[in-house]
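Shown here: the complex without one of its protein chains, the others still in place.
In this document, chain identifiers A, B and C correspond to the written order of the chains, with residue numbering beginning at 1 in each.
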Amino acid sequence: MDGLKVEGLKKHFTIGGGFLGGKARKVRAVENVSLSVAPGSSVGLVGESGCGKSTASRTILRLEEPTAGRVTFDGIDVASASPAEMRRLRQRMQFIFQDPYASLNSRRSIRKTLEEPLKVHGIGDPAERRARAEAILSEVGLPRDAMERFPHEFSGGQRQRIGIARALVLQPDLVVADEPVSALDVSVQAQILRLLDDLREKRTLSFLFVSHDLGVIRHFCDTTCVMYLGHVVESGPTQEIMDDPAHPYTVLLRQSSPIPDPANRVDPPRIAGEIPSPANPPSGCPFHTRCPRAIAECRESMPATKEIAPGRQVACHLF
Amino acid sequence: MTRYIIRRLLAAIPTLLAMLTMVFVLVRLVPGDAAMAMLGDQASEVSLAALRAKLGLDQPIGVQYLAFLRDMLGGNFGVSMSSGRPVLEEVARVLPYTLELTASAILIGAIFGLPLGMVAALRRNAWPDYLSRILSLTGLSFPGFVSGILMLLAFAVYLRWFPVMSTASDNFVDHIRNLALPALNLGLIMTAYITRVTRSSMLNVLGEDYIRTARAKGVPPRRLILRHGLRNALIPVVTVVGLYFGTLIGNSVLVEMVFTRPGLGKLILGALQARDYTLLQGLMVIFASFVILVNILTDLIYAVVDPRVSYS
Amino acid sequence: MTALLDIRGLTTEFRVNGHWHAAIQDVNLSLAANETLAVVGESGSGKSVTALSALRLLPQAGARIARGEILFEGRDLAKLSQRQMAKVRGDEIAMIFQEPMTSLNPTMTVGDQIAEVLMIHRGMSHGAALKEARDLLDEVRVPDPGRRITEYPHQFSGGMRQRAMIAIALACRPKVLLADEPTTALDVTVQHQVLTLLDDLKRERGMGVIFITHNLGVVAQIADRVAVMYAGEIVETADCTRLFANPAHPYTEALLRAMPRVDRRADTLEPIPGSVPSITARPAGCHFAPRCGYVRPECGHHPALGPISGAGGSDHQARCILRAKAEEAAWTV
Partner (left out) sequence: MTVVSEPIPARKPNVVLQTLNRNRLSWVGVGLLALILLSAIFAPLLAPHDPLQQNILHRLEGPSPEFWLGTDSYGRDVLSRLLYGTRVSLLVGFLSVLIAMTVGSAIGIFAGYVGGMVDQVIMGLVDVMLSFPTLLLGLMVAAMLGASLENLIIAIAITETAPFVRIARAPTISAKRKEYVEAGRALGFSPLRIMGVHILPNILSDIVVVASLWMASAIRTEASLSFIGLGVQPPTPTWGGMIREGFENILSSWWLVVFPSLAILLTVLALNILGDALRDAIDPKLKGES
């Protein structure tokens, strides 16, 4: 049992092409992602929009076919699994989505939503499936009378609970959560984070947790990987990364994240420019166009990933 | 922009080829074959064989197909079986009448439809809106020949303002009098259509964030509606009117029949009655090419109105 | 300090299923020159409605200002005609919005959109206005402004569009800027750039800024004063430093404890149970009572916004019976 291992994952998309689309362009959404999620641990994948964190999480669960790289779960190769193997794997690896409004089928009752996965995977008889659906519903904090209702009758936070229940009904070992609290208000966000905390402890779940919010990552994850333009630029224990970021991008991200403390207003380096398009990434280190500490080397070659402390890795020429 | 035009023209090539293939298949699906359909069941084997040889139907299907493509792409649409004149010549003779009719219909539709649609959107859920919605729904419910007949009854038979039958005439006033009823008939259907599309498009635009931005800038109401609203609302209107062109041509066939006007409609009906398959085949190809051409034009107009299209 | 903009007792109502419901109720806000007032709240708190009401930008059907005054330099904006109001908008009071992607007209060049404000309010010629637009883009730090004014919004990135929006808003040197979640749709590194820009511009021009946001972190970074809104009402208002150091209203306090922080280990995340009541289902007494940890029987009465006990010389006010000064523990029914 060695959990999830991802090595050198790549995912490129082609956009345009065809007769009207003009020249086809390659979008390098995920360039180089390596990480591992040990059983029972929680790994955060953090970055800004367009960094490829969401694509990476989808590709790991093979909702997208990877372009290159290796994904294994307890030693089983996910990328080359046969349809039958994949079905078995899907029971063990589940996904929680960002948008509580779009992630539930509005035409299906909560009962159907929760029982359908069991039925498709041939688990239990109708009575057992019903019992399991009811158990999971109360586990995520929803009353039993929610069972026959439809998604539009619930608030955003409640829908997110249903989405979590659907992911957990197959009793997976690993949950990939893509921005599970970003669409929620702060007060409800805390409810869902607390629920995930509880579930993680009770079921010894491991999590790959994708978010743009450093605060949420700090709260939820043991280990953090920082992504920029398809690359993991820094990874290590969450607390060390937040309190002592090494990569210039992590420093910028950390200092730009607002802190609810007016006595502690920070003034990070005033860098110009925004994130380049993954369809046209810069040469060398992807961050050199915005990096306040860039040197000539950064324009020319992609820095290798180095271990700067036990468990801490940085991809930067300055280290 | 030039590159966009070239790209759009290239994209039409497979559509054109597929269209030609479909016409080819369709004509060959006729029970029996075209020769039998033309000469009837009673025809002798000898005359059938002669006609088949003339039409090239005795050749293998692949050879027939290539010959068909070569002819059509070269603009050689064959000779009408019934009149003996080249198909292209037949079409060229009546095309101006149909074009005149459809162009006037679009013009009338734009002149009345755009303002009506805008007023309906701006006075949403007030009486001008209800009135324009009921009128446009009614207009859309008329098959072209039904409204034509009713107009013919009212204005030509009872009021006698216009002639019942069109007659060829070089006199300009007569010409307009002949055109007036059929053009008005199609024009009103077009008005109904444009009113409806303009209304819904304008309503969508008025709900956009950039209209709020313009209000926050202090843009006065008139400028807000024309500069920020209408320009953006026109984009879908252009597309939809372009897509409607095929239906408009279909309607014009019926209208030409009701008003006994010369035009493509009359030509088609004649070809149907005479079972003139070369003429029908040529007409199908010409009609479909025309619609494809209008679609291209629509896309190009779209690209002019909407900067997002040609730049990307 | 005299107030530049003084909103008094503002109540705005929406029509829901044929009945009028107050979206915001009895809102009082005052803004001085060279001041950033943050209005913070969750969705449904009424913070955006407050700003849209102040500029009279709510849709004419289905929304109305029921009561209250919007005093701008002594004039009551609530009483102006739409035509008079259009003269104020974009000239003396400007506004920027949350969605930079959809808030610009897609079929007009960015230069024309900036120039338009100057042509309307300053009567400038198109050429002069375009030249000014170029300078404004430069001022909001858009690189290569000469080329950029000829481009369309879809050629701009999100952050650049928000800068263009700011250029439009600031073109006529307004005295008040209403910023409705201007950085919410942006990434944090870009958000920081835009916040810094807004702060610099405010200082240079001495503008009053009302900054609407749901993010307490952003509030702490930029605000001079803060008003916290919940379910259509202001529940607490104080100096920024004071509010974060001593939150008085149970809602503010709970919100701060529910927020995961990047700067400290937060094993103590405390959720607020339940969710914000909808506009049609607000409780009769204190709106926060059903979710409040300190709730008492008195909370069935609707509390007034008043000075808190221990406010000292500050104007720290809260809408809570438990935190009010003993002698002023009044409530309205």
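Rule of thumb we're sticking to: a residue touches a chain if its C-beta (ideal position, glycine included) is under 8 Å from a C-beta of that chain, and two chains touch if they have at least 3 such contacts.
On a predicted model such as this, the values are computed, not experimentally measured, just so you know.
> Which residue from A:117, A:245 or A:258 sits in contact with the chain not drawn here?
The missing chain is touched by A:117.
> Any idea which of B:150, B:176, B:226 or B:304 touches the chain not displayed?
Answer from the full complex: B:150 touches the omitted chain.
> So which of A:47, A:66 or A:157 would be touching the chain we can't see?
Residue touching the chain left out of view: A:157.
> Which of A:125, A:145 or A:267 sits in contact with the chain that's absent?
Spelled out, the listed residue whose C-beta touches the missing chain is A:145.
> Which residue from B:4, B:65, B:142 or B:155 sits in contact with the chain not drawn here?
Only one listed residue reaches the unshown chain, and that is B:142.
> List the residues of chain A that touch the chain left out of this view.
The missing chain touches chain A at positions 18, 58, 61, 63, 86-87, 90-91, 94-95, 97-99, 101-108, 116-117, 120-121, 139-143, 145-146, 149, 152-155, 157-158, 161, 163, 166-167, 170, 191, 194-195, 198.
> Contact with the hidden chain only, please: which chain B residues?
14-15, 18-19, 22, 26, 29-31, 130, 134, 137-138, 140-146, 149-150, 152-153, 157, 164, 204, 207, 243, 246-247, 249-251, 253-254, 257-258, 268-269, 272, 280, 284, 287-288, 291-292, 295
Assume only the chains that are shown with their structure count from here on.
> Looking at A-C and B-C, which pair shares more C-beta contacts?
More C-beta contacts join the chains of A-C.
> With chain centres defined as C-alpha means, what is the inter-centre distance between chain A and chain C in Å?
So the centroids are 32 Å from each other.
> Going by the contact rule already set, what residues in chain B reach two or more other chains?
Residues 312.
> Which bits of chain C are touching chain A when the two form their complex?
That would be residues 42-43, 141, 143, 157-160, 187-193, 196, 214-221, 223, 240-241, 244-245, 254-256, 258-263, 265-266, 269-273, 275-276, 291 of chain C.
> Name, in rising order, each residue of chain A that touches chain C in their complex.
The touching residues are 48-49, 155-157, 185-191, 193-194, 212-216, 218-220, 239, 242, 252-265, 267-268, 270-272, 274-275.
> Would you tell me which residues of chain C are touching chain B in their complex?
Residue positions touching the partner: 55, 57, 61, 82-83, 86-91, 94-95, 97, 99, 102-108, 116-117, 120-121, 152, 154-155, 165, 168-169.
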